[in-house]
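All protein chains of the complex are present and in place, except for one that has been dropped.
Lettered A, B and C in written order, each chain numbered from 1.
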Amino acid sequence: MAKMMLAAAFVEPGRIALREKPVPEVGPQDALLRITTTTICGTDVHILKGEYPVEAGLTIGHEPVGIIERLGSGVQGYREGQRAIAGAITPSGWSNACLCGCASQDGAGTKHGWKAMGGWRFGNTIDGCQAEYVLVPDAMTNLAPVPDTLTDEQVLMCPDIMSTGFSGAESGGVRLGDTVAIFAQGPIGLCATAGARLMGATTIIVVDGIAGRLAMAKRLGADHTVDFSAVDPVEEIMRLTDGRGCDVAIEALGTQTTFEACLRVLRPGGTLSSLGVYSTDLRIPHGAFAAGLGDNRIVTTLCPGGKERMRRLMETIAAGRTDLTALVTHRFPLARIEEAYDLFSHQRDGVMKVAITP
Amino acid sequence: MAKMMLAAAFVEPGRIALREKPVPEVGPQDALLRITTTTICGTDVHILKGEYPVEAGLTIGHEPVGIIERLGSGVQGYREGQRAIAGAITPSGWSNACLCGCASQDGAGTKHGWKAMGGWRFGNTIDGCQAEYVLVPDAMTNLAPVPDTLTDEQVLMCPDIMSTGFSGAESGGVRLGDTVAIFAQGPIGLCATAGARLMGATTIIVVDGIAGRLAMAKRLGADHTVDFSAVDPVEEIMRLTDGRGCDVAIEALGTQTTFEACLRVLRPGGTLSSLGVYSTDLRIPHGAFAAGLGDNRIVTTLCPGGKERMRRLMETIAAGRTDLTALVTHRFPLARIEEAYDLFSHQRDGVMKVAITP
Amino acid sequence: MAKMMLAAAFVEPGRIALREKPVPEVGPQDALLRITTTTICGTDVHILKGEYPVEAGLTIGHEPVGIIERLGSGVQGYREGQRAIAGAITPSGWSNACLCGCASQDGAGTKHGWKAMGGWRFGNTIDGCQAEYVLVPDAMTNLAPVPDTLTDEQVLMCPDIMSTGFSGAESGGVRLGDTVAIFAQGPIGLCATAGARLMGATTIIVVDGIAGRLAMAKRLGADHTVDFSAVDPVEEIMRLTDGRGCDVAIEALGTQTTFEACLRVLRPGGTLSSLGVYSTDLRIPHGAFAAGLGDNRIVTTLCPGGKERMRRLMETIAAGRTDLTALVTHRFPLARIEEAYDLFSHQRDGVMKVAITP
Partner (left out) sequence: MAKMMLAAAFVEPGRIALREKPVPEVGPQDALLRITTTTICGTDVHILKGEYPVEAGLTIGHEPVGIIERLGSGVQGYREGQRAIAGAITPSGWSNACLCGCASQDGAGTKHGWKAMGGWRFGNTIDGCQAEYVLVPDAMTNLAPVPDTLTDEQVLMCPDIMSTGFSGAESGGVRLGDTVAIFAQGPIGLCATAGARLMGATTIIVVDGIAGRLAMAKRLGADHTVDFSAVDPVEEIMRLTDGRGCDVAIEALGTQTTFEACLRVLRPGGTLSSLGVYSTDLRIPHGAFAAGLGDNRIVTTLCPGGKERMRRLMETIAAGRTDLTALVTHRFPLARIEEAYDLFSHQRDGVMKVAITP
């Protein structure tokens, strides 16, 4: 009989619950990872609320830190017992999208090799990692060994929010000497702030309404903090930039208000780098778009995955360039994950990220 | 007393009329160009209709071909009597925007050196070239000698529509082997088609509702033409691409419908390159944007100017890579320019571009 | 007992000979391709001469066109009997190099995931395709179905010389309006000429000493041909460019003379894109390098592989953008491949490429 494990499964809108499930069978290209630490993402809350549809019964979670329990017959270059992470996005490596440098839109198995968001599988199209075990698909593409010098919590942000946040700065094309505004300083926005700082932005202005987040932003690299509950953030940013505006504005929330504010603070020729998950249509105001003649760019990015990305992010941490452990404000055993969801989804008690340990 | 000349001036919404004006004085960095051929642009029609505001009395027009009549005291490297063109956009060369590779947003003279659309001066903030003479500002940055082997009409599209259309393909990042859709095949869209072809797109699909324009698109490089009055262009493009969508979609009209259609035909990770001048807010439909997670890009471009750009475009024509003379469907002397506006603004008689000769 | 097949194997320097070998066993990620057409590459001649060392007994050849005979148990998305090609370079898809956009330097299986030229396996580190059958490794990454409308000979150049030649223009960053010189018009150089033309170069100058090759270059897109046996090519190119030099110079031979000539014809800020396989040290003359202050770039490229690359190249041919079939000057059955080597390695009878059919 199959060995059983605990897993947090989507039951119905409003309900993610612990269930007993069989430990997955390991296919030739897979690896079975015994989860030692994982976390809950804002996207999981969208799933919980039914705003992002997944199949009932699916295990949620896409941020795995663990130990290799078993390797598929075709998986080489790893050993069982090794500590490893995988990205939230697990590209196949072999789809046309992957071979074209667009791995997050991985269309492995589709007719043409492209699929919107196709690289996001954990807790979306296959069982995720808020469980005792998770099956990592295309393991040789995705498993990244964790250096011994780093703790689980030090690398816990690599699979998603660090990769996503940093990509906001990268896709925005932040250059040495740039002025960058970042709207919203939740976990993703904070990582975007850290990323912009690491890439050489020299004026970093962040916007949020929560004092604790603005304080954390300062620690991670912001030069100026703007509390949108106290001032108009667009006006304030234009004042801080002496009327010039920003080279890059990063959207890290997923709302019309922040999207639009980003456009309004850009200098002519500037770039809006969008990370948010939107749940409505978006409006580009005529007055914030130079009638289409402003040489502006709007770029969106889905969290880059794959083992090379994970290696680079872990190297950034190992080198001491950034430290995101302070984002872990709460810790729960897997057995109490429903409690963790309750806390996290209601943003109580100054929670930023929770560590879940099976 | 100042020598006088004829010039087409904006009088009031609905009225552009020929007026007598003094031939301009030549400042140290200027050149006076005696216009031999010019044309009317879609933007001029916006001005005529009062949709784009300019000062009453301003001479309209931004596509000059002519002969150097007089050079400012500080202008070197040219000689009077030389044939030359200047781009529709006349960057200073010395603003911060120019020095940052964003010359069309030239903020020469502003506090910070950036100004939305600031490079567009002819017929917008200074007198334009639907006149017997035009003053070319920052002449050493902008005057481009015309090779003897090329006629006026061969280079007439360089200042604006060829530069703009080509930039649609360039800013879109068209690569060898790409599938590209271009929405609207007016003069700008046709030039975008030619540009996509020259950059190596291998499947070029164009959309318009006028048979003559679709036929011209075929001549300039389109592989497939889609008549939006006969089929749904989004469905048709998805069919033609076997469900994959386009690497790049170019918007060349400036409407919500075409903007949105571009988004809907993009493959995941694709780029919308927008050339249109919009007169309303734009809507990004949620369903056409992968909730912000599709690794998409939206880029806008204002016609690149400056003498090096003009040199390159003329070289493209001189080398026989493209021939845009067939776009000139009608010819008028400057004295009859009001008639030309009437024809062009009502799109009568299959007009594409008119040549105006003082 | 294993089924046997004919294969051209490296025996010793100076000798490639037909041998009987077992048809390979198909591993889970492999595909067995029955070769219908293949060809001989200049690199194979280096191997023949012992200038590039491979193991004795290895089957040579890296340009396969064939029919899928058998698919590995883990290979999905193809069907047996389907016509397909694979690139000369067969990246794994999952190495760090692949995931970093540098698939030709694929270090699959190495400690760090990078290996110089590691993506080149066929006829180098594994058996190649001058045989009745070839095993395609990492088949889902590498197998590209051939459109029914294209013949074997139409796609025969895709695996290597077309991919390599085009990459010379791509890595060189050829832009619309560029002036490009290409040194040597053997098969690779001719494809570089075609590639530069397709990407929008407007002045293409090619150099060779053989009239037939210069004539073919004209057909494929060259504007000017320079016979180095009649004139000094550097002087001639500087004359043709009126003293300015070239934006991009492509080296397609692999000698000091051509490498150096490329540097000498570059404009300040220009790019040398090198495709040649060098067998000696290279010298950068002080006088051709602006003392290191010329904002120059030297880029080298190994033939890009993978199924998406192959798809794009075949699309270029299917769309009629280029036609390389005229490069096939001679045809031999596999049984007479030793004769083909003799002809090809001595460059007799105006040979450009030979088609080999098992």
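Operating definition for what follows: a residue touches a chain if its C-beta (ideal position, glycine included) is under 8 Å from a C-beta of that chain, and two chains touch if they have at least 3 such contacts.
All values derive from a computational prediction rather than experimental measurement.
The hidden chain, counted over the whole complex, makes contact with A, B, C. Of the candidate positions B:Pro13, B:Pro28, B:Pro53 or B:Gly350, contact with the unshown chain belongs to B:Pro28. In the complete complex, the residue from B:Pro24, B:Gly254, B:Gly306 or B:Pro358 that touches the missing chain is B:Gly306.
Across C:Gly14, C:Gly81, C:Gly292 or C:Gly320, the residue that sits in touch with the chain not pictured is C:Gly292.
If you put the hidden chain back, the residue from C:Met4, C:Ala17 or C:Ala116 that touches it is C:Ala116.
Listed here are the chain B residues that touch the chain not shown: 28-29, 73-74, 76-77, 92-94, 96, 98-101, 103, 108-109, 113, 138, 140-141, 306-309, 311. Hidden from this view is one chain, which touches chain C at 97, 100, 102, 104-105, 107, 111-112, 114-118, 120, 242-245, 254, 267-269, 274-286, 289-302. Along chain A, the points of touch with the absent chain fall at residues 166, 169-170, 175-177, 195, 198-200, 202-203, 223, 311-313, 315-316, 318-319, 321.
To be clear about the criterion, only the chains that are shown with their structure count from here on.
Centroids of chain B and chain C (each the mean of its C-alpha atoms) stand 40 Å apart. Touching two or more other chains at once is no residue of chain B.
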